[in-house]
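Heads up, one of the protein chains got dropped from this complex, but the rest are sitting where they should.
Here the chain labels run A and B in written order, and each chain numbers its own residues starting at 1.
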Amino acid sequence: MAVGELSNYVTLSAVLFFLGVAGVILRRNPLVMLMGVELMLNASNLALVAFSRAWGSMVGHIFAFLVITVAAAEAAIGLAIIVVVFHRSARVDVDDVTILKG
Amino acid sequence: MITAAALQHAITAADWEALRPIIWIAGGALAVLLFDLCLPRGAHRISSVLLGVTSLVWAGGFLVRNYHTPYAAFGGAFLSDGFSVVFQGAIVLATLLSLLFVYTFEERISSAGAVALLLWAASGAMLMTGAGNLLILFLGLELLSLALYALCGMASRRAAREAALKYLLLSSMASAVMLYGMVLLFGVTGSVNFSAFLAPPPGNPLYLVALGLFYVGVAFKLGLVPFHIWMPDVFEGAPLPVTAFMSVATKAGMLAVLARIIYVATPAGLANKVLLPIWVVAALSMIIGNLAALSQSNLKRLLAYSGIGQIGYIVAAFAGATALGLRYALFYLLAYLFMTLGAFAVIAALSDQADEGARLVSYAGLAHRRPMLAAAMSFFLIGLAGLPPTVGFMGKLLLLSSVLNAGYISLAVLLIVGTAISIYAYAKIIRVMYAPMRHEVVAGAMSATWPLPWIAIAICSVAVLGLGLYPLVPSAVLPLVK
Partner (left out) sequence: MLFWFLAVALIASAVAVVTAAKPVYSVIALLAHFVTLAVVYVSLSAEFLAVTQILVYSGAILILFLFVIALLSSGVDSFEVGPDRLPKLPMPALFALVITLVAIVFSAAHAFAHVLPVITPTSQLAVGSAAAFGSVATFGAMLFTSQLLPFEITALILMVAVIGVVVLAGDHATLTPPDHERLRAIRRREREAILREGEAS
């Protein structure tokens, strides 16, 4: 299978990472913000797999596997906190979080 | 590809020996949960605290043994050197003292769950201190962070849960940024080991980009100044034992990572470029953290801002990348540990479960109602301000000498300015406590509580005074290169 240049993959992962950052910074819905974090983690994984292939070292695959595990745990805890905060109120919106204004 | 190289990593007993303190603590958490199932409801709190303290003390014993036998376990994945053992010791001490405040959790919170999560968070921080490659570093960091997200949300007050949500979203983003930096480091060097970063391909700008992203993550988790905004909110919202844990143990884990990157994995040619941002961030934290502490009316927020300044002092000692700086920074970390946790112990002694012991109003005229507590609080605040005869004075003197020794005169001046500002902030609280009181100030707090915080106060007072008179600076702390 033809595999392109490494810089193409790095570019792609950087763009996806920025889109994830945009999701966290620009959106106010905690669910979408959490999905933005997942996008960022996946962008890291893409870069890991590409680098791993380029160096011919499978450590990157192990790293990506660990990131997937951590992402699952993080999603579980994050969603639990979102449920605990918002279960009683209809709206899911960080701007409603007014008691603690930095 | 099941090569001989893979099988070379045959795991021996010595590898597990290096990890034994962490295994004891993580296993202790399981024991806490098991006993919680078996014992009657009335015994839950005391059994959790006792088991937690036992496993921490036990782990401390193994740490003392490991201090003199540096070893690179699991093929260099976990480095049990003098450097990491001292940091691990600080984390164990901080966790132990934080456990003594567990009764300030609300009644409905499962204290076993809280203690177990605190112990796991501590083992995550300890893994970070000894991490020899990026995998262990990332996993230790996430173990610590995940446990903290859950711990911050463990209160029925809405403010606490909202703080937990904010912390979760911001901190997981910071973790992801740091992870991307790690990935680029791997991409540039082809290795995940810290030792490989000493010789990056020459003239590679991507290496600096990677280190930059990495440092952003570190600065966020340490709460250094451009990335500190989350700290006061989370410190105020989180339950008291969690705040106490976060103020020292979390910082110790991340400081260890920062120190290892600076001391082991910074190529000589790039040292100037790498150390400059650390200089700037340390200077900003010392000034802005202490300035913001001036106007706080909640002691937890005040300790958050003061913590920003204090961590700034420690990072300032790293900025020179001298061996002396590392030793004195470690000493100051111990000093900060006892002073801050002592102050938290006083807050714990004054808190009831509605967590009202942290508001400054409750301290008006404290000296007339609870003279011992007021005296203890003043003593710890004097220490944080860096005045003699406390360990704060001695530690700051040593830090100053190491900063001057590294040739950073302007940074030393900023350190003195930051200290001067902080004296005002702490003096304000002491004045409130000793102001003459004509009327009984009410507070739901001030109820009689367990003797546990008093134990913490006693330990911290003795340490703050004792280390101030006889500074025991750890000697064998240079990180092991593998």
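Everything below uses one rule, namely that a residue touches a chain if its C-beta (ideal position, glycine included) is under 8 Å from a C-beta of that chain, and two chains touch if they have at least 3 such contacts.
None of these values were measured; they are calculated from a predicted model.
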### Message
Just to verify: which one of B:56, B:100, B:135 or B:385 makes contact with the chain not shown?
### Response
B:135
### Query
Among B:51, B:146, B:179 or B:433, which residue is in touch with the absent chain?
B:146
## Note on the structure
Of B:31, B:63, B:77 or B:125, the residue touching the omitted chain is B:77
### Task
Identify the residues of chain A touching the omitted chain, counting contacts across the whole complex.
1-12, 14-16, 18-20, 22-23, 25-29, 31-32, 34-36, 38-39, 42, 45-46, 49-56, 58-59, 61-62, 64-66, 68-77, 79-84, 86-88, 90-96
### Query
In the whole complex, what residues of chain B lie against the chain that is missing from view?
1-2, 5-7, 9, 11, 19, 26, 33, 73-75, 77-78, 108-110, 113-114, 116-117, 120, 123-124, 127, 135-136, 139-140, 142-143, 146-147, 149-151, 153-154, 156-158, 187-188, 190, 201, 203-206, 354, 356, 361-362, 364, 437-444
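Basically, only the chains that are shown with their structure count from here on.
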#### Entry: Chain centre separation (chain A, chain B; CA means) in Å
26
### Query
What residues on chain A touch chain B, complex-wise?
10, 17, 20-21, 24, 30, 33-34, 36-37, 40-41, 43-44, 47-48, 50-51, 54-55, 57-60, 62-63, 66-67, 70, 73-74, 77-78, 80-82, 84-85, 94, 97, 99-100, 102
### Summary
Listed in rising order, chain B residues that touch chain A in their complex are 1, 134-135, 138-139, 142, 146, 149-150, 153, 158-159, 161-166, 168-169, 172-173, 176-177, 179-180, 183-184, 186-187, 190-192, 229-230, 232-233, 236-237
